[in-house]
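The other protein chains are all here in position, but one chain of the complex has been omitted.
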Amino acid sequence: MAKKLLKKLADGKRVYGTCITSTAPLWIKAVRSARLDFVFLDTEHVPLERMEVAALCQLYGAAGIAPVVRIPSPDPIRACQMLDAGAEGILAPYIENVEQVREMVGAIKYRPLKGERLKQLLNNSGSVEPELKDYLANYNRGNICMLNIESVPAFEKLDDLLDVEGVDAVFIGPHDLSLSLRIPEQYDHPKFEEVVKLIVHKCRSKNKAVGIHFSDHPGRQTKWITEGVNFIIYSSDIMLLTQKLSDDFNIIRES
Amino acid sequence: MAKKLLKKLADGKRVYGTCITSTAPLWIKAVRSARLDFVFLDTEHVPLERMEVAALCQLYGAAGIAPVVRIPSPDPIRACQMLDAGAEGILAPYIENVEQVREMVGAIKYRPLKGERLKQLLNNSGSVEPELKDYLANYNRGNICMLNIESVPAFEKLDDLLDVEGVDAVFIGPHDLSLSLRIPEQYDHPKFEEVVKLIVHKCRSKNKAVGIHFSDHPGRQTKWITEGVNFIIYSSDIMLLTQKLSDDFNIIRES
Amino acid sequence: MAKKLLKKLADGKRVYGTCITSTAPLWIKAVRSARLDFVFLDTEHVPLERMEVAALCQLYGAAGIAPVVRIPSPDPIRACQMLDAGAEGILAPYIENVEQVREMVGAIKYRPLKGERLKQLLNNSGSVEPELKDYLANYNRGNICMLNIESVPAFEKLDDLLDVEGVDAVFIGPHDLSLSLRIPEQYDHPKFEEVVKLIVHKCRSKNKAVGIHFSDHPGRQTKWITEGVNFIIYSSDIMLLTQKLSDDFNIIRES
Amino acid sequence: MAKKLLKKLADGKRVYGTCITSTAPLWIKAVRSARLDFVFLDTEHVPLERMEVAALCQLYGAAGIAPVVRIPSPDPIRACQMLDAGAEGILAPYIENVEQVREMVGAIKYRPLKGERLKQLLNNSGSVEPELKDYLANYNRGNICMLNIESVPAFEKLDDLLDVEGVDAVFIGPHDLSLSLRIPEQYDHPKFEEVVKLIVHKCRSKNKAVGIHFSDHPGRQTKWITEGVNFIIYSSDIMLLTQKLSDDFNIIRES
Amino acid sequence: MAKKLLKKLADGKRVYGTCITSTAPLWIKAVRSARLDFVFLDTEHVPLERMEVAALCQLYGAAGIAPVVRIPSPDPIRACQMLDAGAEGILAPYIENVEQVREMVGAIKYRPLKGERLKQLLNNSGSVEPELKDYLANYNRGNICMLNIESVPAFEKLDDLLDVEGVDAVFIGPHDLSLSLRIPEQYDHPKFEEVVKLIVHKCRSKNKAVGIHFSDHPGRQTKWITEGVNFIIYSSDIMLLTQKLSDDFNIIRES
Partner (left out) sequence: MAKKLLKKLADGKRVYGTCITSTAPLWIKAVRSARLDFVFLDTEHVPLERMEVAALCQLYGAAGIAPVVRIPSPDPIRACQMLDAGAEGILAPYIENVEQVREMVGAIKYRPLKGERLKQLLNNSGSVEPELKDYLANYNRGNICMLNIESVPAFEKLDDLLDVEGVDAVFIGPHDLSLSLRIPEQYDHPKFEEVVKLIVHKCRSKNKAVGIHFSDHPGRQTKWITEGVNFIIYSSDIMLLTQKLSDDFNIIRES
């Protein structure tokens, strides 16, 4: 199963996905009917462990829907486990320094290299022998390295973070970012909008894909797509259900 | 945990629920936020086995949300297993004759009586000794016996089916009923509407709760509530998600 | 793994076991420390499905602790599935007629024979060819056929039920029996004691093992062991925990 | 996901599959690398329940590998559950009479029709209205009805069994058949070979697909393919592993 | 579901719980019948992963029984995951220095703040803006931060550890403490008793709840309750079962 999400982005296409938290066997029918390019599996916040993630990665992967996994922290061991399980993209949360980015690139692009040799290579990527370089490029073809940018310190170091070779995409975490900006959940605040706009523009100008996660209504997504967002992660199954249940039962109860 | 759904109906209240197909641990948050009276667990069509049903019954039961389980066929053994697992209501599908109803009442109201003695009792319920009768009434207090009426033969025998002592509610299956009427999925057809109306009115006049399952839009429910439906089973998590995903991504994709 | 429980009984030994309802991986340590001969897996009342039963049968079987499975009804298909999963004994609930016993023997002793040929054989077991007979005897060596006797009709037909060739043991269900006797849960009632005594004596005189299930206190078991009970199924993990939790917390709370 | 296995057979292609008993998430890689057309999920003998079967059906179905499920007995309820779960083919074990075949066809080709109406239709299929007929044909397109022929009585009634409209394929069970022939496991016995040959030829002459299950070595399959077998179900993951483990460790141990 | 355990302690009540290691669906009945205030889920030593912990937290939480989770090490990422899963209290094992305590408080009381901003705040909690402070207080209301004190170094630094703002309770680990005191498992040794007494008194004088875990008999708990222990975590399901099985089968075997 060739990994195709990175290629779609490189070809200038927008890619669409939602966060899936349920392992119900027939769930894939709902996802397939929405013609999504990927599913987002959030192991930072959602109770899904390695067995479940592996099963979901194999299932959605078999259906041509790329699995993108957020790991709980920027831990290279965990990133490798998720790739072994079938993940196509790895999202590392709350990135704030270059060392974290290098470790993620090491895990996602130079796997299975580890230990001292990997450390040397990450400090000076020019040093790798052509045969080994080809081997690793082939071994990891299609893997996507995504950074969660969700704090003021991350925003301030954005150029350095993006300039580590191997970074493919940025995912903005609005909730955490609003807290870091001291304007909790104020997603219409001018300060919030200004920062997001700068991140989006910088990413696209550096040829990185960029996304932002909102769950309240589709309008938030369309607004930022206009600004350049091309990696669209919209809401989650549980949030969509919560809203739809509430809306429809309000109508029914009022009858 | 006292079983309270039957009491709510007896008190003249409408009760509201949806079909839950996912075992995701945090799902209950969505259900709770919609202030549902019950969840409908459909083991006829949905891949949920006894372990999952038991876990869901205990979970929703602990939260005061009554679990109602549809069994795959009117099998008294399976009905008893679901009650042992914590079900509050049992829905038996495709009921078409009085013998089936008697067996369901036997399982739901006279459990754990079985075998020859139960057969005698079901043929002549007056014969049971007061001490045993009290014991069984107490043992099964709050259990709800629901019949799925979803074919022309069932409709034609409705009086007999409803008159078996112990029946609490009827649940109309529109898909199967439309097939049996040879008007597949034509839920606005006058013949369909006429039959449903007659069932609803007959049930309420005999003091039985009645429901009908629709998943396309809440308007279908409100219409039948006006006619007397008081046991409202609306849609399912997977159908609501399918619709909402599709609606919202249509908006997003058009941007 | 040779099946050894039947041999122990044949050698005149009492065998000891409890009902296990939990699949917790370390549970076997508790069971092993009590030096039990078997575990009783009750799929009639306890939410355990085939995957769980198979895993438990393999686990306890590997530890030399025989798995005995109660199936939900005297269904030969289900009996065969449990043997395939690793069960050593099959307990069929609420037996009340000879036809049920024959079907159980067919499943437990003549597996994998099925269909018309098996029916013929069960009606006249003398007709089977020696080569096939040996094959089946070897195929099913060590399998135990147990009947749940738990109603007045069963008691009245006990001789016929026990005389079907292939029956190994009887298990008395006191709860159901007390209901059938119209003295619900009165386990000290003279009528109850008389019936149990007759069943125990008859079983032992016909060289069948016999057990009875009590969960209130060990005294009930010791009393009936004196009368001849030799297949001791005492209580269950959940009942033992309930009692011990309650007893110990009463002491702690009073401090 | 269009169901394609029946089409392949209709196009005169042989189809290849193996029995899968493991739910390990990465297992599909092994299956995919062998370029199989289908997987055989045997819920008659293997501990796999509805949740596992549904997950496996969705997984292999998503990868374009058709899931074929053997149900534990010719039970139409269970057949429908497996189709709901995503099965493409249903294999009913130990078929010995026309009534069983009719019930299987009813479940697999006329689902969701049930009850009295279905009984009428199965007795006189000409009576169904064109609109309903089209609806059902569309609803069940691609579903495969397979009969397990594994006894002398079945062999003797083969013409009648195959002539029920809606039967697509036959699967010969050699173990059971050898027992029914009183030559247990003698798969090279002339009597065995003669009966199998007759079944294979009859099936192909009536334009039904036919398969036979062997696990000892591939030579048995190739031999029967020459005779006309075109639905090749070869061995199982656990049997292949057992043989390979044994063979390779014998080499290693001898070193 | 409001979190109420901390309030009970603040109101001067003792709270009672046991360690639950089994996920059996009906287990909650045993726990409920003992009227426990909380369950202790020990992911340090017991094989329970995130999916199981989440399911148990939602189940017991729905029943008003607070879930308290011991994490495998003082890892703030893991603490946050358990709170996301529904834990009400987090117990961090083998605490020996102030830095560990700060990280635990950060995760349990200032979640979802992370990274550099959280580090600043933990070093000088006065610096947080009132709006953000309120937001975080509300977000984490009812969360309980518990420290495992189970070594001599921890005992020696107890004042510093307890004085980190946000610590709610201490849980003494007698096994580890006895090893650290070089008197393995000697829980009646004067040195052991002296140290425990000092810890208990210091905690209560600083208005922190305090507990100690014993599994041998309830007398150990009552003794330390007299000294001031008010957070009573008594034994575990598996230990209680082991003891009760052994005691009762001893009686039965002697008959």
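Here the chain labels run A, B, C, D and E in written order, and each chain numbers its own residues starting at 1.
By our rule, a residue touches a chain if its C-beta (ideal position, glycine included) is under 8 Å from a C-beta of that chain, and two chains touch if they have at least 3 such contacts.
Here the structure is a predicted model, which is why all the values come from computation and not from measurement.
J.: Wait, the hidden chain, what does it touch out of the ones we have here?
T.: A, C, D, E
J.: Which of C:L26, C:V98 or C:L198 touches the chain that is not shown?
T.: C:L26
J.: Residue by residue, what part of chain D touches the chain that was omitted?
T.: Touching the chain left out of view, chain D contributes residues 16, 18, 21-27, 29-31, 33-36, 46-47, 217-219, 221-222, 225-226, 232, 234-235, 237-238, 240-246, 248-249, 251-255.
J.: Tell me where the left-out chain touches chain A, residue by residue.
T.: Interface residues of chain A facing the absent chain: 49-51, 53-55, 77, 81, 84-85, 112-117, 129, 131-132, 135.
J.: Using the document's contact rule, name the residues of chain E that touch the chain not shown here.
T.: 44-49, 52, 72-73, 94, 96, 151-154, 175-176, 179-180, 182, 184
Note that in this section only the chains that are shown with their structure count from here on.
J.: Check every other chain and keep only those touching both chain A and chain B; list them.
T.: Correct list: D, E.
J.: Greatest Cα-centroid separation from chain A: which chain?
T.: C
J.: Applying the document's contact definition, name the chain pair with more C-beta pairs in contact, C-D or C-E.
T.: Counting C-beta pairs in contact for C-D and C-E gives the edge to C-E.
J.: With chain centres taken as the means of their Cα atoms, state the distance from chain D to chain E in Å.
T.: 54
J.: Distance-wise, how many Å sit between the C-alpha centres of chain C and chain E, to the nearest whole number?
T.: Going by mean C-alpha positions, chain C sits 42 Å from chain E.
J.: So the centre of each chain is just the mean of its C-alpha atoms; given that, what is the distance between chain B and chain C in Å?
T.: Inter-chain centre distance comes to 35 Å.
J.: Note the residues in chain D that touch 2 or more other chains, in rising order.
T.: Touching at least two other chains: 49, 51, 54, 85.
J.: Which of line, ring, star, complete and other names the graph you get from chains that touch?
T.: Other.
J.: For this structure, enumerate the chain pairs that meet the touch criterion.
T.: Contact pairs between chains: A-B, A-D, A-E, B-C, B-D, B-E, C-D, C-E.
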